[in-house]
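Right, chain A next:
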Amino acid sequence: MKKTLSLTVAAGLMATTALAEDRSLTIASWGGSYQEAQSKALFEPAAANTGINVMQETYGGIADVRLQVNTGQVTLDIVVSGSGSAARAAAEGLLEPLDYDVIDVSDFIPGLYTEHCVGGDVFSTVYAWNTDTYGEDGPQSWADFWDVEKFPGTRSYRGAVAGALEPALMADGVPMEEVYDVLSSEEGIERALDKIRELRPHISVFWSSGAQHAQLMRDGEVDMSTGWNGRFDNARADGGAVMHSFNQALLDYDCFAVPKGAPNKELAMEFLNEISKPEYQDDLPKYITYGPTNALAYETGTITPEVAAILPSSPENAALQLPIDLDWYGEWETIAAEMYQDMLTE
Partner candidate 1 sequence: MSDVKQDALPITVRGVTKTYGKVFALDDVSLDVRSGEFLTLLGPSGSGKTTLLMVLAGFTRPDRGSLKFGETEMIRKPPHLRDLGMVFQNYALFPHMTVAGNVGYPLKLRGVSKTEMASRVERALETVQLGGYGDRGIEQLSGGQKQRVALARSIVFEPRILLMDEPLSALDKKLRDRMQIELRHLHEKLGMTTVYVTHDQREALTMSDRIAVVNHGRIMQLATPQELYEQPANKFVADFIGDSTFLEVTRQGDTYVAAGVPLRTNRKIPDTRDLLLMLRPERVSLLEGDPGEANVFDATVSELVYQGESFLLYARLQDGTELSVRGAMRAGTFQTLPSLGDPVKLTLDPADTVLIEGGEG
Partner candidate 2 sequence: MAVTSIDTGMAERSNARGLRSDERLERWRLFGLSSPALLIVLVILLIPTGWLFFVSFIGADGSYSLENYERMITRRSYARIFQTTFQVSLLTTGLCILIGYPLAYFMSQLPTRWANLCLITVLLPFWTSLLVRTYAWLVLLQRQGLVNEWGMTLGLWQEPLRLVHNMNGTLIGMVHIMLPFLILPVYGGMRAIDRDYLKAAANLGASPARAFWTVFFPLSTPGLFAGALMVFILCLGFFVTPAILGGGRVILVSMQIVSNIELFVNWGAASALGVVLLVLTMMVLWIASRFVRLEQMTGGGAR
């Protein structure tokens, strides 16, 4: 289903802008409440202010981009993607390098943009615990997550490699900033896997979706789980005895990319610069509990301290976290995934 939403700007503005008819862009995102939030906070106001005519579409992910690029029929100018998928798409040569002379990322939280993809919103892979089992003061670190003496109970862990190795190394005593160095060898990956093997008898579920780990925590099926902060917020709002911490969490983000051979490449850069500005990004938490990528968005006053406390990218929370290293994922993910699978099937 393709939803084309034409955003025509005020007629008066059109008249004064000579190039109005040429200044149009097509953006593809994932639809649903997520795209609605983006549309209201970022796309519509930015379109109005720049006079760019923005057409929105929903799409199925990088596979669609691959199809367009390979057939030479590129119609999309900007696409929304997960950071990992974007990194792989970039490695495949499906994306244009972004022009950071145009896009101003000087105030961005470090690590939330790459050569081919600029961050749009932030989420975290955190550990959560059942407050009925451990109270408000639950585990304080990944080491605590691993400590089944101090925190006896069942665990749930991710069934895929993404975001699964870093916590294990931190629990094994590797300082946050050295995690990806250690992981950049098969021995390092094996070290992380051994740490997971250690916890394995207590892991009763390897989760495969956000909905699943939220349900596991809400129903008290497990006492602790890794997972995405927004999902645990929902579980808590839903009446679940669930708390999570941003300490040592993995900071990850969704980003905007430009497909190779996009028809309005230059205009796309301009628009990306516009929506990266704090005055748009600070509106995003009104519609969805994802954090902005531009640190200045926390200083406009729109985001209250209470809201900031639950956003992964607020300065206090961001400082506690390890940003996902996309270069590492680009280079090692398939190998690590195979090794992870070996571990899972043992």
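By our rule, a residue touches a chain if its C-beta (ideal position, glycine included) is under 8 Å from a C-beta of that chain, and two chains touch if they have at least 3 such contacts; residues count from 1.
Regarding candidate selection, all candidates are chains of the complex that A comes from, given by their letters.
Remember, it's a predicted structure, so these values are computed and weren't measured experimentally.
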| item | value |
| --- | --- |
| Of the listed candidates 1 or 2, the one touching chain A in this complex | 2 |
| In the complex with candidate 2, residue positions of chain A that touch it | 62-63, 66, 88, 92, 154, 159-160, 204-208, 219-222, 333-334, 337-338, 341-342, 344-346 |
